[in-house]
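Missing here is one protein chain; the remaining ones are kept as they sit in the complex.
What follows is chain A.
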Amino acid sequence: MSKFSCSRNLMIGAGFAALLATLGVSQLALQGKAEAQRDVSAPKFEVDPFWPKPLPNHWVMGMTIGLWVDSNDNVWIVHRANTVDRTLNQADRGLGECCKAAPPVLAFDKAGNLIHAWGGPGQGYEWPESNHGIFVDHKGNVWIGGNGGPDSHILKFTQDGKFLAQYGKAGARRKAGAAADATVEASQAGFVGNSNDPDNFGRVAKIFVDAKTNEAYVADGYLNKRVAVIDGDTGKMKRYWGAYGNKPDDAPLGAYDPKAPKAQQFRTPVHCADVSVDRLVYVCDRVNDRLQVFTTEGKFVKEMYYKTDTRSDGSVWDIAFSKDPEQKYIFMADGVNENVVVIARQDLKPLTTFGDGGNHPGEFHGVHSIATDSKGNIFTTETYEGRRVQKFVFKGMGPVTKFDQGVPRPDSK
């Protein structure tokens, strides 16, 4: 072998050694920083842009306003078929091939296949003017609320869409002498809340059925200002309460002001009332930017405020619990700040957020409802212009490197 090739080989060998040494030193330098970042950890998620699969029949969704994952990990949503934009429902109007508003209740299996599609007005019940909220209970029955003008009732169906029961009557909140009107705005004006009504509701936002006691916790709602608890089989009212466990009062509170003293009543809408494994009820007092916690009997335990400068529709839209046995984390949908907040349930402190405003996968426009499946994956729905359901795959625990992660990008690991 020539001298030239010897020295060339030596140089190459030295080059490899130098490169490996540089890499080793870099790793040592970063080790400390990486370990510091690991001190605070939180569940990590990554958006799955290919879930669910496209709907058949040229079906499209409108404002997607309710979400639940049942015990088989099937994802149920309810959307407002009447909010599909007129440029998108041209098939419904006989003007072209695309598209048609999908039935209001849709269910998807784990793979994202559509497995149920039903809903709308029918015999024997009053379909909500504006449906809102969906829940599948421990017996497999499907509960639906409504927050339209005259909506003061809850419906219950089988998973195939067979009507089972209606609790409350539509129109119960109508002011005496007020006439029904075709427009939503006018129909909203003719109604008044009664948070002490034992039989009817005031525009229900969400229902959560506690399997242990077969009681339904009703976030009641967009007109009333209470959490109502009813029997899961009969719909009979068992108890209800307002903010801080107070007797609910429907007197107007005026616009939310973060500098004003804490409101002693919920502001409308009371948007969620979910029960944790250790028997605490978490209530979304959306416009007041706070989450209040009660016992199942309505005794106030604690509260936390989130981004208190958020006005408009508020910051506390919906919550879901993590799927570990202790439900260590709460995932909160914030439809004004357009993100999901990961909260430590023990002290209600926010750990991190993910998401941002927009239309791309992992972004939101009106993130409204949130739910988790048995694998810890998160599902969200969007109202406003979002009008979809998204899946965020649980990728294990990871260090929280910054509070606002933006769009849930994966770690480069």
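Just so we're on the same page, a contact is a pair of C-beta atoms (placed from the backbone, for glycine too) under 8 Å apart; a residue touches a chain by one contact, two chains touch by 3 or more; residues count from 1.
We adopt the following convention: contacts and distances are computed from a predicted model.
Engineer: Have a look at "4Fe-4S dicluster domain-containing protein", "SoxY-related AACIE arm protein", "ABC transporter ATP-binding protein" or "HupE/UreJ family protein" and point out the UniProt protein name belonging to the hidden chain.
Structural biologist: "HupE/UreJ family protein"
Engineer: Any idea which of A:58, A:110 or A:174 touches the chain not displayed?
Structural biologist: Final answer for the missing-chain contact: A:110.
Engineer: In the whole complex, not just what's shown, which of A:7, A:31 or A:57 touches the removed chain?
Structural biologist: A:31
Engineer: Would you write out the residues of chain A that touch the absent chain, in ascending order?
Structural biologist: So the residues of chain A touching the missing chain come out as 1, 9, 12, 16, 19-20, 23-24, 26-27, 30-31, 33-34, 36-38, 46-50, 70-72, 109-111, 113-115, 137-141, 158-160, 162, 211, 233, 360-362, 393, 395, 398-399, 401, 405, 407-413.
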